[in-house]
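Shown here: the complex without one of its protein chains, the others still in place.
The block that comes next holds chain A.
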Amino acid sequence: MQALHIAGRTFQSRLFLGTGKFGSAAAMEAAVTASGTELATVALKRIDPETGTDNLLAHLQQPGLHLLPNTSGARNAKEAVFAAQLAREALETNWLKLEIHPDPKYLMPDALETLKATEELARLGFVVLPYIHADPVLCKQLESAGTAAVMPLGSPIGTNKGLKTIDFLEIIIEQSKVPVVVDAGIGAPSDAAQAMELGADAVLVNTAIAASDNPALMATAFKLATAAGRMAYEARLAGTNRQAIASSPLTAFLQ
(Lines give C-alpha, C1' and ligand atoms only; values in the text may rest on other atoms or scores of the structure.)
Protein backbone atom coordinates (compact mmCIF):
# COMPACT_ATOMS: atom_id res chain seq x y z
CA MET A 1 0.00 0.00 0.00
CA GLN A 2 1.38 3.37 -1.00
CA ALA A 3 2.15 5.92 1.65
CA LEU A 4 0.25 9.19 1.75
CA HIS A 5 2.10 12.48 1.53
CA ILE A 6 0.67 15.75 2.70
CA ALA A 7 2.81 18.87 2.87
CA GLY A 8 6.04 16.91 3.17
CA ARG A 9 4.81 14.56 5.86
CA THR A 10 4.39 10.86 5.14
CA PHE A 11 1.54 8.78 6.51
CA GLN A 12 1.35 5.01 6.46
CA SER A 13 -2.20 5.11 7.78
CA ARG A 14 -4.92 6.70 5.66
CA LEU A 15 -7.37 6.86 8.53
CA PHE A 16 -7.60 10.15 10.39
CA LEU A 17 -9.49 10.31 13.68
CA GLY A 18 -11.65 12.89 15.39
CA THR A 19 -11.31 12.91 19.17
CA GLY A 20 -14.67 14.34 20.26
CA LYS A 21 -17.74 12.52 21.50
CA PHE A 22 -15.92 9.70 23.30
CA GLY A 23 -17.41 8.43 26.56
CA SER A 24 -14.05 8.71 28.29
CA ALA A 25 -10.53 9.84 27.58
CA ALA A 26 -9.42 6.24 28.06
CA ALA A 27 -11.87 5.04 25.39
CA MET A 28 -10.58 7.74 23.06
CA GLU A 29 -6.98 6.79 23.69
CA ALA A 30 -7.73 3.09 23.11
CA ALA A 31 -9.50 3.90 19.84
CA VAL A 32 -6.64 6.07 18.63
CA THR A 33 -4.17 3.29 19.36
CA ALA A 34 -6.33 0.58 17.77
CA SER A 35 -6.95 2.65 14.65
CA GLY A 36 -3.26 2.98 13.90
CA THR A 37 -3.91 6.58 12.93
CA GLU A 38 -1.09 9.07 12.63
CA LEU A 39 -3.29 12.15 12.57
CA ALA A 40 -5.94 13.01 15.14
CA THR A 41 -7.98 16.19 15.17
CA VAL A 42 -8.44 18.18 18.37
CA ALA A 43 -10.87 21.05 18.76
CA LEU A 44 -9.15 24.20 19.96
CA LYS A 45 -12.23 24.91 22.08
CA ARG A 46 -11.62 21.70 24.03
CA ILE A 47 -8.01 22.53 24.83
CA ASP A 48 -7.46 23.93 28.27
CA PRO A 49 -4.05 25.59 28.38
CA GLU A 50 -4.17 25.61 32.16
CA THR A 51 -4.79 21.83 32.08
CA GLY A 52 -7.73 22.13 34.36
CA THR A 53 -10.30 19.38 34.56
CA ASP A 54 -10.19 18.46 30.88
CA ASN A 55 -6.95 16.75 30.14
CA LEU A 56 -7.51 15.77 26.56
CA LEU A 57 -3.98 16.29 25.31
CA ALA A 58 -2.41 14.04 27.94
CA HIS A 59 -4.22 11.13 26.31
CA LEU A 60 -2.94 11.98 22.85
CA GLN A 61 0.76 11.70 23.53
CA GLN A 62 1.40 8.64 21.42
CA PRO A 63 4.47 7.90 19.33
CA GLY A 64 3.89 8.60 15.65
CA LEU A 65 0.67 10.47 16.31
CA HIS A 66 0.40 14.03 15.01
CA LEU A 67 -2.26 16.41 16.18
CA LEU A 68 -4.44 18.41 13.83
CA PRO A 69 -6.11 21.27 15.67
CA ASN A 70 -9.46 22.38 14.29
CA THR A 71 -11.23 25.73 14.42
CA SER A 72 -14.66 24.34 15.24
CA GLY A 73 -16.67 27.24 16.65
CA ALA A 74 -15.40 29.82 14.17
CA ARG A 75 -18.19 31.52 12.25
CA ASN A 76 -16.09 33.45 9.76
CA ALA A 77 -12.61 33.75 8.29
CA LYS A 78 -11.48 36.33 10.81
CA GLU A 79 -12.31 34.16 13.82
CA ALA A 80 -10.79 31.12 12.14
CA VAL A 81 -7.50 32.86 11.41
CA PHE A 82 -7.28 34.09 14.98
CA ALA A 83 -8.11 30.64 16.33
CA ALA A 84 -5.52 29.08 14.01
CA GLN A 85 -2.81 31.25 15.47
CA LEU A 86 -3.76 30.28 19.01
CA ALA A 87 -3.90 26.61 18.03
CA ARG A 88 -0.47 26.85 16.48
CA GLU A 89 0.84 28.18 19.75
CA ALA A 90 -1.03 25.74 21.98
CA LEU A 91 -0.21 22.60 20.01
CA GLU A 92 3.04 23.69 18.44
CA THR A 93 2.01 22.71 14.93
CA ASN A 94 1.32 24.72 11.83
CA TRP A 95 -1.11 22.08 10.60
CA LEU A 96 -4.72 23.13 10.78
CA LYS A 97 -8.08 21.67 10.02
CA LEU A 98 -10.02 24.71 8.94
CA GLU A 99 -13.66 24.54 9.98
CA ILE A 100 -15.93 27.51 9.49
CA HIS A 101 -19.55 26.82 10.10
CA PRO A 102 -21.83 29.74 10.76
CA ASP A 103 -24.69 27.26 11.08
CA PRO A 104 -24.49 25.57 14.49
CA LYS A 105 -27.36 23.18 13.75
CA TYR A 106 -26.04 21.22 10.81
CA LEU A 107 -22.47 22.57 10.97
CA MET A 108 -22.47 23.31 7.25
CA PRO A 109 -19.15 24.74 6.07
CA ASP A 110 -19.12 28.28 4.69
CA ALA A 111 -17.44 28.12 1.28
CA LEU A 112 -16.75 31.83 0.88
CA GLU A 113 -15.23 32.34 4.31
CA THR A 114 -13.28 29.08 4.05
CA LEU A 115 -11.68 30.18 0.79
CA LYS A 116 -10.83 33.56 2.28
CA ALA A 117 -9.31 32.01 5.41
CA THR A 118 -7.34 29.45 3.40
CA GLU A 119 -5.68 32.20 1.38
CA GLU A 120 -4.76 34.08 4.52
CA LEU A 121 -3.56 31.03 6.46
CA ALA A 122 -1.49 29.66 3.59
CA ARG A 123 0.15 33.07 3.40
CA LEU A 124 0.90 32.83 7.13
CA GLY A 125 2.62 29.51 6.62
CA PHE A 126 -0.08 27.13 7.80
CA VAL A 127 -0.65 23.68 6.36
CA VAL A 128 -4.36 24.08 5.75
CA LEU A 129 -6.83 21.21 5.48
CA PRO A 130 -10.24 22.79 4.98
CA TYR A 131 -13.55 21.08 5.73
CA ILE A 132 -15.87 21.85 2.83
CA HIS A 133 -18.89 20.82 0.87
CA ALA A 134 -18.24 18.31 -1.91
CA ASP A 135 -17.90 21.21 -4.35
CA PRO A 136 -15.45 20.50 -7.19
CA VAL A 137 -15.08 24.16 -8.18
CA LEU A 138 -14.34 25.22 -4.65
CA CYS A 139 -11.69 22.49 -4.44
CA LYS A 140 -9.88 23.95 -7.44
CA GLN A 141 -10.12 27.45 -5.97
CA LEU A 142 -8.69 26.17 -2.68
CA GLU A 143 -5.83 24.59 -4.56
CA SER A 144 -5.00 27.97 -6.07
CA ALA A 145 -5.27 29.51 -2.62
CA GLY A 146 -2.56 27.17 -1.36
CA THR A 147 -4.46 24.48 0.47
CA ALA A 148 -2.52 21.37 1.49
CA ALA A 149 -5.49 19.04 1.01
CA VAL A 150 -9.26 19.25 0.70
CA MET A 151 -11.73 17.65 3.07
CA PRO A 152 -15.11 17.34 1.37
CA LEU A 153 -18.02 15.94 3.34
CA GLY A 154 -19.61 12.60 2.56
CA SER A 155 -22.88 13.59 4.20
CA PRO A 156 -23.85 16.03 6.97
CA ILE A 157 -21.47 15.76 9.90
CA GLY A 158 -22.47 13.38 12.67
CA THR A 159 -25.19 11.69 10.61
CA ASN A 160 -23.40 8.42 9.78
CA LYS A 161 -25.25 8.46 6.46
CA GLY A 162 -22.31 7.46 4.29
CA LEU A 163 -21.30 8.90 0.94
CA LYS A 164 -24.37 10.87 -0.08
CA THR A 165 -22.17 13.17 -2.15
CA ILE A 166 -20.53 10.35 -4.05
CA ASP A 167 -21.01 11.80 -7.55
CA PHE A 168 -19.29 15.03 -6.55
CA LEU A 169 -16.56 13.23 -4.63
CA GLU A 170 -15.70 11.31 -7.79
CA ILE A 171 -15.26 14.55 -9.72
CA ILE A 172 -13.18 16.07 -6.94
CA ILE A 173 -10.93 13.02 -6.77
CA GLU A 174 -10.55 13.01 -10.54
CA GLN A 175 -9.59 16.67 -10.71
CA SER A 176 -7.63 17.24 -7.53
CA LYS A 177 -3.93 17.94 -7.42
CA VAL A 178 -3.92 17.88 -3.64
CA PRO A 179 -4.90 14.95 -1.40
CA VAL A 180 -8.64 14.43 -0.92
CA VAL A 181 -9.72 13.44 2.57
CA VAL A 182 -13.36 12.47 2.86
CA ASP A 183 -14.64 13.94 6.09
CA ALA A 184 -18.01 13.78 7.83
CA GLY A 185 -20.82 11.32 7.45
CA ILE A 186 -18.72 8.15 7.23
CA GLY A 187 -20.88 5.90 9.36
CA ALA A 188 -19.54 2.40 8.78
CA PRO A 189 -16.27 0.77 7.78
CA SER A 190 -17.92 -0.06 4.44
CA ASP A 191 -18.34 3.68 3.81
CA ALA A 192 -14.65 4.21 4.49
CA ALA A 193 -13.76 1.35 2.17
CA GLN A 194 -16.03 2.81 -0.50
CA ALA A 195 -14.39 6.23 -0.26
CA MET A 196 -10.97 4.66 -0.54
CA GLU A 197 -12.00 2.49 -3.47
CA LEU A 198 -13.11 5.67 -5.25
CA GLY A 199 -9.59 6.98 -4.86
CA ALA A 200 -9.89 9.23 -1.85
CA ASP A 201 -6.48 9.68 -0.26
CA ALA A 202 -7.73 9.32 3.29
CA VAL A 203 -10.86 9.40 5.42
CA LEU A 204 -11.59 11.16 8.67
CA VAL A 205 -13.88 9.37 11.13
CA ASN A 206 -15.19 10.38 14.52
CA THR A 207 -18.84 9.74 15.44
CA ALA A 208 -19.00 6.23 14.01
CA ILE A 209 -16.15 5.18 16.28
CA ALA A 210 -16.80 7.34 19.33
CA ALA A 211 -20.52 6.55 19.57
CA SER A 212 -20.19 2.83 19.01
CA ASP A 213 -20.48 0.39 21.90
CA ASN A 214 -16.84 -0.63 21.55
CA PRO A 215 -14.80 2.26 20.15
CA ALA A 216 -11.48 0.40 20.09
CA LEU A 217 -12.96 -2.53 18.17
CA MET A 218 -14.73 -0.19 15.78
CA ALA A 219 -11.47 1.70 15.27
CA THR A 220 -9.80 -1.55 14.30
CA ALA A 221 -12.62 -2.24 11.85
CA PHE A 222 -12.11 1.19 10.27
CA LYS A 223 -8.37 0.64 10.11
CA LEU A 224 -8.86 -2.58 8.16
CA ALA A 225 -11.61 -1.18 5.93
CA THR A 226 -9.59 1.92 5.05
CA ALA A 227 -6.57 -0.18 4.16
CA ALA A 228 -8.73 -2.68 2.22
CA GLY A 229 -10.36 0.10 0.22
CA ARG A 230 -7.02 1.63 -0.59
CA MET A 231 -5.52 -1.69 -1.65
CA ALA A 232 -8.50 -2.32 -3.89
CA TYR A 233 -8.00 1.11 -5.43
CA GLU A 234 -4.33 0.45 -6.07
CA ALA A 235 -5.09 -3.01 -7.47
CA ARG A 236 -7.75 -1.43 -9.76
CA LEU A 237 -11.23 -2.78 -9.41
CA ALA A 238 -12.35 -4.84 -12.35
CA GLY A 239 -15.12 -3.13 -14.29
CA THR A 240 -18.69 -4.12 -13.70
CA ASN A 241 -21.01 -5.09 -16.49
CA ARG A 242 -24.14 -3.07 -16.27
CA GLN A 243 -26.08 -4.96 -18.92
CA ALA A 244 -26.23 -8.36 -20.50
CA ILE A 245 -24.72 -8.67 -23.97
CA ALA A 246 -27.59 -8.49 -26.45
CA SER A 247 -28.17 -11.60 -28.54
CA SER A 248 -28.62 -9.45 -31.62
CA PRO A 249 -25.71 -7.07 -31.31
CA LEU A 250 -26.03 -3.63 -32.88
CA THR A 251 -22.81 -4.20 -34.77
CA ALA A 252 -23.79 -7.58 -36.26
CA PHE A 253 -24.33 -5.96 -39.66
CA LEU A 254 -20.60 -5.36 -39.90
CA GLN A 255 -19.82 -9.04 -40.24
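Assume contacts are C-beta pairs under 8 Å (C-beta built on N, C-alpha and C of every residue); 3 or more make two chains touch, one makes a residue touch a chain; residues count from 1.
Just so it is clear, contacts and distances are computed from a predicted model.
Enquirer: Assign the chain not included in the display its UniProt protein name, restricting the answer to "Integral membrane protein", "Cysteine-rich domain-containing protein", "Cobalt ABC transporter ATP-binding protein" or "2-iminoacetate synthase".
Expert: Per the UniProt record, that chain is "2-iminoacetate synthase".
Enquirer: Looking at A:Gly64, A:Pro102 or A:Pro249, which makes contact with the chain not pictured?
Expert: A:Pro102
Enquirer: Which of A:Ser13, A:Thr41 or A:Asn160 touches the chain that is not shown?
Expert: A:Asn160
Enquirer: Name, in rising order, the residues on chain A that touch the hidden chain in the full complex.
Expert: Counting only chain A, the missing chain is touched by 20-25, 43-48, 52-54, 73-75, 79, 82-83, 86, 102-106, 158-160, 207, 210-211.
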